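Only a single protein chain was left out; the remaining protein chains are all shown in position.
Going by the order they are written in, the chains are A, B and C; count residues from 1 in each one.
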Amino acid sequence: MYDLYAEEILDHYKFPRNKGRMDQPDLIYHDTNPFCGDEVTIMLKVENGRVVDVKWDGRGCTISQAAASMLSEAIKGKPLEELRHWGREEMLDLLGIPLGPVRIKCAMLPLKALKAAAWGITAWPHEEEADTSSPRQKP
Amino acid sequence: MYDLYAEEILDHYKFPRNKGRMDQPDLIYHDTNPFCGDEVTIMLKVENGRVVDVKWDGRGCTISQAAASMLSEAIKGKPLEELRHWGREEMLDLLGIPLGPVRIKCAMLPLKALKAAAWGITAWPHEEEADTSSPRQKP
Amino acid sequence: MTTTTRTLDPVRIRDDFPILHRQVHGKRLIYLDNTASTQKPRQVINALVQVYEEVYANVHRGIHYLSEAATERYEGARRKVAQFINARSPREVIFVRNTTEGINLVAYAWGMANLRPGDEVLITEMEHHSNIVPWQIICERTGATLRWVPVTPDGYLDLDALERLLTERTRLFAFTAMSNVVGTINPVQELVARAHAVGALVLVDGAQAVPHLPVDVQAWDCDFLAFSGHKMCGPSGIGILYGKRQLLEEMPPFMGGGEMIREVKMTGSRWNEVPHKFEAGTPAIAEAIALGAAVDYLSQLGMEQVAAHERQLVRYAYERLQDIGGLKILGPGPDDRGGVLAFVMESAHPHDIAAILDAEGIAIRAGHHCAQPLHDRYGLVASARASFYIYNTEDEVDALALALHRVNQVFG
Partner (left out) sequence: MTTTTRTLDPVRIRDDFPILHRQVHGKRLIYLDNTASTQKPRQVINALVQVYEEVYANVHRGIHYLSEAATERYEGARRKVAQFINARSPREVIFVRNTTEGINLVAYAWGMANLRPGDEVLITEMEHHSNIVPWQIICERTGATLRWVPVTPDGYLDLDALERLLTERTRLFAFTAMSNVVGTINPVQELVARAHAVGALVLVDGAQAVPHLPVDVQAWDCDFLAFSGHKMCGPSGIGILYGKRQLLEEMPPFMGGGEMIREVKMTGSRWNEVPHKFEAGTPAIAEAIALGAAVDYLSQLGMEQVAAHERQLVRYAYERLQDIGGLKILGPGPDDRGGVLAFVMESAHPHDIAAILDAEGIAIRAGHHCAQPLHDRYGLVASARASFYIYNTEDEVDALALALHRVNQVFG
């Protein structure tokens, strides 16, 4: 479990990349996890179906905030269509550590915000999750 | 447990004493145990506060019917005032065997009918029982 | 007994059940009260011990090792149960205390929200009180009408009457897949289809079916299924309500409290996902995990094999009991029933039968078996009932028959 606070994650937490606000984003989504109060807003600039700029803002625990920072680096240049299909696996690959049933929700928060933005939606549709212990996000 | 079918109990069951109807009883009470369908009616003739004659009628298992028969013999000549205070102990003394939580209710049925008759009541008052697993009789 | 490889070997199975090796009143225990509750194999007892000795903590939301481990096992048990009854998703499996609570959950949560005066709830005369009283209570509260499918003299549902009783006013049809008295196995799939044809939902009481028969909720297509862990080698204190996901999503919650919420504000609350929406407070953690072990145990035996073993035993018992003077078996012939035999004797009251058998170490039930309307229908107040499970043998049936002869001697 100490891996949770591996160099890289702490580095992203302490020195977040792409954190801040964006004027006139093409897509924006704000999501929260009411169980721990974590918040993430994702803002995207999009050209020809690709992400050309990312900003994010938020507050919360190391995992949710580091995940947002890492995600913001990873998606630049990626086609929206691809991001729409990212899931738990992609997010865990980025973080590079295993997570228990509670912390996985922290990690998924920025991805959920990103996917909502990428789909251009404002409320989450009915979505299946593998882990029956995790609450679905219906902001 | 084989004691349940001790000579004496079976004898009372097969050859019940004082079973039958009485014309014009001074006191009469009919009680049932809905869990097993046992039924007992107690009929008393009373003079100077004493039981001078007893009849009973009923149907059911060995224990409830033998108990009624034994009881009918035991109470002849007894003052009503005394019978009003008979309880579980007196009944078990008559039967002479220990009983589990279900069969105790069979044994108590005739006594309950007797006590109701002795008190001259038609519905059971609020009554405490030691055994929380036994239903109170509210006929 | 036939000896194809997958036939149950009750003698070997008995080794797994510590209690079956004890004596009662100086006689070896012959446990034939399985419809009321079954005994537990050491695999299930060990699962309980292991949880408490190694991974116990409260589940959900804990960020420490034990809580995560307990949560994984608790949710793992849910997946096992889902697979056992072939649910589409573990989210369709709600942990409750017992069959009774499962049915009450539907009565309160679905019933209070959906039943109106003029609506009808249909049950049958062969139901257990647990599938009667909740509907009496909810119908009284909502003004809906309770209707009853009659039972034929030989213990079947009267399907002609059903034809008349199932109408577009029927909002829910609740019936048992197998009677806990007469043993009748009802044609669930057909009954569900007929109810759905008039637009009614279906709740199946699986308390007797799930422990004894292969059950596939997708094949049955029932909307709800309730059953109890303690009747299928699991611990006491745990039961299951299966419900179709869509219905569960639409239903308001039943009990309120921790875990079933997503957010609690002073101005109001929002609910958690299914199944958690219906699991308020700390659940029966160790019990759910041990039920998972029971499901593993039964799956390994194979439910087809379990059913075949009981069918064989009940046929044998049916024959042996025919020989006993004045004994009358209630319900269908030996081919259409599960491993339960209720009977009455001319010579003795059911209480006396049970007491005489107890003295011989044989445990059966006597009473109305929580099915008073069925007994009323047969003009009885009580019956005696012997019921079988995976560990029972033909030897034990022989002992039962012998003891019943003895009853006739004592009271003859």
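Here is the rule we go by: contacts are C-beta pairs under 8 Å (C-beta built on N, C-alpha and C of every residue); 3 or more make two chains touch, one makes a residue touch a chain.
Just so we're clear, the structure is a prediction, and the values are computed from it rather than from any experiment.
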Q: Would you mind listing the shown chains in contact with the chain that isn't displayed?
A: A, B, C
Q.
Using the touch definition from the top, which of C:G76, C:P187, C:P214 or C:G237 touches the missing chain?
A. C:G237
Q | Residue among C:L165, C:V274 or C:A355 touching the omitted chain | A | C:A355
Q: Kindly state which of the options C:I137, C:A308 or C:L380 is in contact with the chain not pictured.
A: C:I137
Q: Out of C:S67, C:T142, C:Q305 or C:N408, point to the residue that touches the absent chain in the complete complex.
A: C:S67
(Q) Please output the residues of subunit A touching the missing chain, sorted low to high. (A) 1-2, 4-5, 10, 34-37, 60-63, 102-103, 106
Q.
Could you pull out which residues of subunit C are in touch with the chain that's been left out?
A. 18-19, 22, 24-25, 29, 31, 33, 36-37, 39-40, 44-45, 48-49, 52-54, 56-58, 61-67, 97-101, 103-104, 107-108, 125, 128-130, 132-137, 148, 228, 230, 235-239, 253, 255-261, 263-266, 268-269, 280-287, 351, 354-355, 357-358, 362-367, 370, 372-373, 376
Q: Provide the residue numbers of subunit B that touch the chain removed from this figure.
A: 1, 34-35, 100-103, 128, 131-136, 138
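Heads up, the rule we're going with is that only the chains that are shown with their structure count from here on.
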Q: Starting from the mean Cα coordinates of subunit B and subunit C, work out the distance between those two points in Å.
A: 37
Q) In whole angstrom, what separates the CA-based centres of subunit A and subunit C? A) 45
Q. Which positions in subunit C touch two or more other chains at once?
A. none
Q: At least two other chains touched by the same residue of subunit B: list those residues.
A: none
